[in-house]
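To start, the structure itself, in structure tokens.
With one protein chain held back, the other chains of the complex are shown just where they sit.
Right, subunit A next:
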Amino acid sequence: MNAIDGTDRHIKSTDGPPPSLLTIILDTNPFAWAHLSSTLPLSSVVANLLVFINAHLASGNANEVAVIASHNKRTAWLYPTPVSAHNTNGHISAQNGAASHTQNANKYQPFAEVETNLLSNLDDLLKTTTPDDLSTTTTQIAGALSTALSYISKSTIRHSPVDPTLLKSHAILIDDGNLTSQRINLVSRILVFSVSGDLASQYIPVMNAIFAAQRQRIPIDILKLAGDTVLLQQACDATGGIYMAPESPQGLLQYLMMAFLPDATARKSLVLPSAGSVDFRAACFCHRNVVDIGFVCSVCLSIFCSPNLQDSTCLTCSSVLSLSSALTAAPALIPRKKKKRKRAPGDGSTPGGSATPLPGNGTPMHT
């Protein structure tokens, strides 16, 4: 198809680095921020974040940014602002925003646009948080990651070398056909500002998101301001992102600029902060013990720490498990029998050495 419609023209390599899409997931869990308020208030984090976003936008003409809030019961877009469903006010408010920041002539327009949108959306989000919403203390990181990944995948399609407006459907078809890796023009990454700890309830969705990111080659960077999760650490490790828990969060901007600003293109030539060791051992489903060698149910893949289960049924899917059938080792090889034929000449060889009828064998040596 390339040859036919001449799309090769578009692929003509540009000399500059490819445009980079930075998707930021801001964990806005009120509990965690309340806890952090003495050392690192949300306002200062947002201020630092805006400087960081500006730096990202400034480092490339075509760079893009998207910000998603992972609140404690829902996720919300902070930038770009979505058009709301029923009322058409979305347009108007966006225009209002545009009007307000065009007035400031001293500010680079894209910076101002991100700033006003992000701040107003964050403001709305916090205002609409009712006491009812505070019943859960976790954050919707799985939803935020899923949204971010879908957004990135769509942006990647939009940026693929084939003209998206004219040949939209075909572009997608091609994108489907050969692996996207060859055509990706957009370099994307996800940065998570994480403040919440326990994510165990979202284990499967987060894992799914991690695998999706891994497949799309999207690194997930984690900036851990509070709490501790192995899950996000694994996300970093699996996707090749940077995991960092700043020791002195007051210098947040420094951490952001030094560790997280370089995009995937630049990272190839940098020494990245290493995550240290990642704990990959599994916790068993029965006692929550961390195990080295575990026993896995072949039906539902639950992990147990000992093979002696009650009634030998799986605790999760209650299917009857047998250990013996799993122990069918590779078929053993029967050792080859000594061949009879070998014996026949052997018979003759050892004792017959002396009794050889050969005339000139031993005798000439001896004499």
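What we mean here is this: a residue touches a chain if its C-beta (ideal position, glycine included) is under 8 Å from a C-beta of that chain, and two chains touch if they have at least 3 such contacts; residues count from 1.
Rule of thumb we're sticking to: contacts and distances are computed from a predicted model.
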Can you tell which of "General transcription and DNA repair factor IIH", "Vacuolar fusion protein MON1 homolog", "Actin-like ATPase domain-containing protein" or "Type II inositol 1,4,5-trisphosphate 5-phosphatase" UniProt lists for the chain that's not drawn? "General transcription and DNA repair factor IIH"
Touch criterion as defined above, residue of A:Ser43, A:Gln109 or A:Thr128 at the omitted chain: A:Thr128
Among A:Asn48, A:Asn63 or A:Gln140, choose the residue that contacts the chain missing from this document, as touch is defined above. A:Gln140
Just name the one of A:Pro18, A:Gly227, A:Pro249 or A:Gly294 that touches the chain not displayed here. A:Gly294
Please pick, from A:Ile210, A:Leu223, A:Met244 or A:Ala259, the residue that touches the omitted chain in the full complex. A:Ile210
For subunit A, residues in touch with the removed chain: 71, 73-77, 80-87, 89-90, 121, 124-125, 127-128, 140, 142-144, 146-147, 149-151, 153-155, 157, 168-170, 172-173, 176-177, 179, 202-205, 207-212, 215-216, 234, 238, 277-282, 291-301, 303-304, 307, 309, 314, 319-326, 328-331
